[in-house]
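A quick write-up on the structure given underneath.
As you look at this complex, bear in mind that one protein chain is not there, while each of the others sits in place.
After this line comes subunit A, so read on.
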């Protein structure tokens, strides 16, 4: 049997379901449904009661602090941060990888925390927006945070933590050498308020100032 092959059975109901899945997949544009969608729908795999599910012990460093946690494998890093650890600075916009609001750094790489399970990051270091400023009430903000404030790089602010984490990545990757390059390499972060011009200015200013990010 072919692993990724939908059932070739010519049953009309199944065909109709396949067509529906096919249609809806194409319609969603971001084609998210894998082959097994079809298999799962047809075999009712998703209704199968699984026998036993473990909580996994997980060691993570978050904003420099070591954590030992017990988590279900299905918990995304985003939900762990927000719901368990109260680190609500990281935002949930779409929960499907499309908006960038949940961007954090994992071992220095900008990553979508909504599309990764926490257990996948055993032993790794996560940095969130809360980890950028110096500690304490008088702690200095990160240069990119300051630049966003100076340039009004936001309106409602919902996308801002993701924008700032992504902007730091963009600067560290040396992808902020022109407004066009900044726009391209910030394309994973959507701002519904449309603060894009000011965001680009803020990043360009940090690049020009040569501050360490």
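Structural remarks
Note that a contact is a pair of C-beta atoms (placed from the backbone, for glycine too) under 8 Å apart; a residue touches a chain by one contact, two chains touch by 3 or more; residues count from 1.
By definition in this document, contacts and distances are computed from a predicted model.
Only one of "L-serine dehydratase", "Carbon monoxide dehydrogenase", "(2Fe-2S)-binding protein" or "Heme chaperone HemW" fits the UniProt record of the hidden chain, and that name is "Carbon monoxide dehydrogenase".
From the options A:61, A:88 or A:116, the residue with contact to the chain not on display is A:116. Of the listed positions A:73, A:139 or A:179, the one in contact with the omitted chain in the full complex is A:73. Where subunit A meets the omitted chain, the residues involved are 1-6, 22-23, 26-27, 29-38, 40-41, 45-46, 48, 50-54, 56, 72-74, 76, 79, 95-98, 100, 103, 109-112, 115-117, 119-120, 122, 166, 169-170, 173, 175, 185, 187-190.
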